[in-house]
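Only one protein chain is missing from this complex, and each of the others stays in its spot.
So, subunit A:
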Amino acid sequence: MRRVVVTGLGMVSPLGGDVETSWKNIIASKSGAATITRFDASEYKCRIACEVKPADHEYGYDPGLDVDHKIQRQVDPFIVYGISAASQALRDAGLDNMSEEERLRAGCSIGSGIGGLPGIESESLVLANKGPGRVSPHFVHGRLINLISGQVSIKYGLMGPNHAVVTACSTGAHSIGDAARMIAMDDADVMLAGGAESAICPIGIAGFAQARALSTAFNDTPEKASRPYDVNRDGFVMGEGAGVVVLEEYERARKRGAHIYAEVIGYGLSGDAYHVTAPHPEGNGGYRSMEMALRKSGLSLSDIDYVNAHGTSTPLGDELELGAVKRLFGDNIATMSMSSTKSAIGHLLGGAGAVESIFCILAMRDQIVPPTLNLDEPSESCAGVDLVPHVAKERKVRAVLNNSFGFGGTNASLIMKAI
């Protein structure tokens, strides 16, 4: 099997319009949460979110750097974020100007959990209020989930596999895992892989709140709301943004002298076969996905120094994931660190697994693990696990595990190691 490495990173997050700004803020324990500005949420049960900040903000995002004005107007923000993150990643890898021969072997696997919800909502109102003749001709292709991959392939002439995963909050991790397999199986030499989301709109916030998934007890102190593993956690905080990595066949990357961030060595996936929103009561789905990734990686548990947890800050989910991790790691739990960066940037849904995989890679690069914010009072089951409360921690990081679990009972785990 061909080996697959990461040679480029790109990101748009609530803490920065690029990878390094986001990472610097994550390590500095900053929070991207605030009162919702996209619409008037004052009558909503949940009035907070981790929005991507405008360009004039201290850590804002400028879509104009990589996305044409016309496209920005025609498509939903998740596509704009995805194009930006993909563009950054290609430049970082030094692959934004490939030959035709190379581009025939380069593809995209960039998905989303929900897709263009804000645009579906607003055009439905146009349809209801003004009739069918006023619906945008760009409505369909401006909302479809595979249109990040579509737009990016057109922008950069990438003629290899064009794929888009849709597995709710596991999308980003599945995208990277599936794309790595496409390279391993010789379908492509280079893949842009990741996920994006932007569902902070009235129907998105109302829908997740009605499913009892969002935090509602911290509307007046938004930066305290995302608190994975803390006894007072009461749901997740919606985030938005995109993460995209460049995956490349190892020999190709080595020959061209590319900077290699990490090798993707393990990918596991499973289904809970239990409930549409609640995780399996013993965390069996997550356990099996981690176990499969570990088996594929050929590593021992003692090699894994850092776990970026799914850890969304929901009462049930955090507990069950923690239980599954403890069960898998056994005595090795004592030497690893595990944290949830969702405490800082909220839950990016379909973008989460990709953004968090990038944080895992940077933890290996900088030998520092990001903190779990707001972990003031860990729940009982946290005993004996280093959850990196409040502040980042310098430590040895040789190999990392990233977990993502989604509605429908879909689980993905990725293991990467430094090379």
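Basically, contacts are C-beta pairs under 8 Å (C-beta built on N, C-alpha and C of every residue); 3 or more make two chains touch, one makes a residue touch a chain; residues count from 1.
Note that in this section contacts and distances are computed from a predicted model.
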Per UniProt, the name of the complex member that is left out, chosen from "Acyl carrier protein", "Septum site-determining protein MinD", "Potassium-transporting ATPase KdpC subunit" or "Proteasome accessory factor PafA2": "Acyl carrier protein"
Listed residues A:S136, A:N232 or A:T277, member touching the removed chain: A:S136
Touch with the omitted chain, as defined above, among A:R2, A:H57, A:R73 or A:H275: A:R73
Subunit A residues touching the omitted chain (full complex): 68-70, 72-74, 133-134, 136-138
